[in-house]
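Excluded from the complex is one protein chain; the other protein chains are retained at their positions.
Per-chain numbering from 1; labels A and B assigned in written order.
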Amino acid sequence: MKYVDEFREAGVIAKASEEIRRLADPGRHYRLMEVCGGHTHAIYRFGLKDLLPPNIELVHGPGCPVCVLPMGRIDDGLSMAEDPNVIFTAFGDMMRVPGTQGSPLEHKARGMDVRIVYSPTDALKLAHKNPGRHVMFFAIGFETTAPSTALILKRAKEQGLRNFSVFSNHVTIIPAIRAILDSPDMRLDAFIGPGHVSTVIGCRPYEWIARDQHRPIVVSGFEPVDILQSIVMILAQLKAGESKVENQYKRVVPWEGSRPALRAMAEVFELRPYFEWRGMGFISQSALKIRESYAPWDAEQRFQVPGVRVTDPKAAQCGEVLKGVLKPVQCKLFGKECTPERPVGALMVSSEGSCAAYYNYEHRKAAAFTSIGAPV
Amino acid sequence: MSSAPPKIRFRDPQIEMAHGAGGKASRRLVEGLFAPLLCGNSSEPLGDAAHLDLNGTRVAVTADSFVVKPLKFPGGSIGELAVNGTVNDLAVSGARAQTLVVTYILESGLPTEILEAEVRAMAKAAERAGVTIAGGDTKVVEHGKCDRMYITTAGIGLPIPGVTLAASSVRPGDKVLLSGPIGDHGITILLARGELDIEADLCSDTRSVLPLVEALARAAAPAIRWMRDPTRGGVATTLNELARDCNLGVLLAEEKIPIRDTVRGACELLGLDPLHIANEGQFLAIVAAEMADAALAALRETPGGHEAVIIGEMCEQPAGTVLGATSYGGTRVIDMLVGDPLPRIC
Partner (left out) sequence: MCLAIPAKIVELFPEEENRALVEVVGVRRHIDTGLLSDDPPKTGDWVLIHVGFAMSKISEAEALDQIQTLTMLGEQQAALEEVEGYGLGET
């Protein structure tokens, strides 16, 4: 596969690993945060931790848009679909996330019309195909996905589609990073920046991290070579005592971002004054609300939403794991009351959640196995 | 003296799609509800078929049901799956299928020509697989009460000489053989449902694996420890079951696992893992190391076996776990499927 295979090639990976070893100061312990859940998933899926020296620690950030949604929002979305006329649509990632009365899939088993879509366009098409029903799209994601939601809302308006609405749970990445840096428990040396969010917002929004917080941030792609090269670039900055924003993912990320995407978002969305993030409390200006000009397509306006705040079970430490303060395995419920089959929180369900990634890919690996090569 | 009633360990309040998907939930249902109530206190690990002694004659018996939608898809149809699936369950248990019985549950309103097409497909598949169909039963349910047609086949067969399979006989160092590329069937079905805006030149791999199993037996019967066909839940689930049953680890070399480019592309587009996708024409065999090359050669020389490959080996640690190693030295745990393979966008 072009633009994938070259970035998984063993020889190039070996070179990058060697360079990491060369640059890393053996007397120093590095804590690098990868913000984006897609990076967390990639790190585990490709076994990249096995390729790093032990003094480089990767800390998982809160960039999993499913994980940071408080349970109350899931409940709100599901309550809209209690009306049998409503078709609840969402990406696959949402389907097993627990609400207080069960996940969307569990609601489906009890008779609710719940359907997976692979694109917001699918939800729009479903509305066209089912004029007698109302299609509600539970929209999640950071700035990577928000422009797509914005475009289909524009289309819905242009087409005068009456039986379609969006429940916007889009969140923005910069406030999350700010909250991390403001947290007293965090000691981070640098950031591996979110590659796909950056195709939309560009690299400028990270400048304050380098300038005011003096942490290097390298916007990274998602293949093994990308992530390793980003670590090389971070180490080189740290070694030189620098802190700047760099773009490792140049083949895809434009420094200025995507103007059409930003335009679409600005036309359809505005920032909520504040929004609750699981485990991080209320963060101001951190989530997207559909504008008044699109009110007929805003599910929050079309439906009566309970809006109940649901706190996580006391023993669950989702918040601390989300912020990177705790490793998944340090949560008291990890692997016992909370497993991918019986998840307590979304981090164990979402493929980007660090608990799920750790449980599925890492946990049970014996220490003896950290440097195994292909056996046959 | 009566023995204590079997303990039901299945605590899910209701049945959901995940319980039929072949992964962890399915296993919980089988081991936690069906086995204790139906199979007594047997501690035998559950296999694809049961080998029984009937008054001195050893026979193998199995049953499988087919609810695939759509009924017809590139490469086959429900009728072929119904024959091949049962023949394969017997084959990987070390038995040659002799005869099948078949039950149909038909939806009122089903056009006769569709039924006839499937029956013809079954007849043809049975002939190809070398089995007879001894009889069966038919029920018709009201319109809307089943998806056009459900088929169950039960098969009976005779043990293949020299083959004795048991998870307990698997040893560290044994090699893992795979008969061919994975993911073809599951992805074909997914695309054939037409809900996705995706087209690809792909077809189901449904076929009888009996000729391959027999070739393997001729070359290396005493060295074959265990076999299974990775249907629902895929290779990952099947090998996890093995790892659990024999309390050893499985180490796979990920780039050795044969996956067609189109399957790989579709999986990448949809965010699915090919190791979790169902196959209907492949099987896994654990073979003692010293005979592994001969076993592989025998498969490759048999029509349909040219893509067979050794994908890994059994290891002492980590017990009960399947690991995947990349060509560049990274490893990851390959887990069993939890529910239906849900495509991820993230």
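The working rule: a residue touches a chain if its C-beta (ideal position, glycine included) is under 8 Å from a C-beta of that chain, and two chains touch if they have at least 3 such contacts.
If you're wondering where the values come from, they're calculated on a predicted model, not measured in any experiment.
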| item | value |
| --- | --- |
| Displayed chains contacted by the hidden chain, counting the whole assembly | A, B |
| Listed residues A:121, A:285 or A:339, member touching the removed chain | A:121 |
| Sole residue of A:164, A:206, A:222 or A:334 that reaches the chain not shown, by the stated touch rule | A:222 |
| Among A:2, A:129 or A:187, residue touching the chain not depicted | A:2 |
| Candidates A:52, A:156 or A:253 - the one touching the absent chain | A:253 |
| Omitted-chain contact residue, chosen from A:89, A:103, A:148 or A:163 | A:148 |
| Touching residues on subunit B - with respect to the absent chain | 196-201, 261-262, 264-266, 268-269, 271, 344-346 |
| Subunit A residues touching the omitted chain (full complex) | 1-4, 6-7, 11-12, 15-16, 18-19, 22, 36-39, 63, 65, 91, 93, 118-122, 140-142, 144-145, 147-148, 151, 194-197, 199-200, 222, 225, 229, 232, 248, 250-254, 258-261, 264, 352 |
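One rule holds for everything that comes next: only the chains that are shown with their structure count from here on.
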| item | value |
| --- | --- |
| Chain centre separation (subunit A, subunit B; CA means) in Å | 35 |
| Residues of subunit B defined as touching subunit A within the complex | 14-18, 24-25, 175, 196-197, 251, 253, 255-256, 261, 264-265, 268, 270-271, 310-313, 315, 317-318, 320-321, 323-333, 335, 338-339, 342-346 |
| Subunit B partner contacts - residues on subunit A that touch it in the complex | 1, 4, 8, 10, 13-14, 17, 37-38, 41, 44-51, 64-66, 91-93, 95-96, 105-106, 108-110, 116, 118-119, 122, 141, 145, 224, 340-341, 350-352, 359-366, 368-376 |
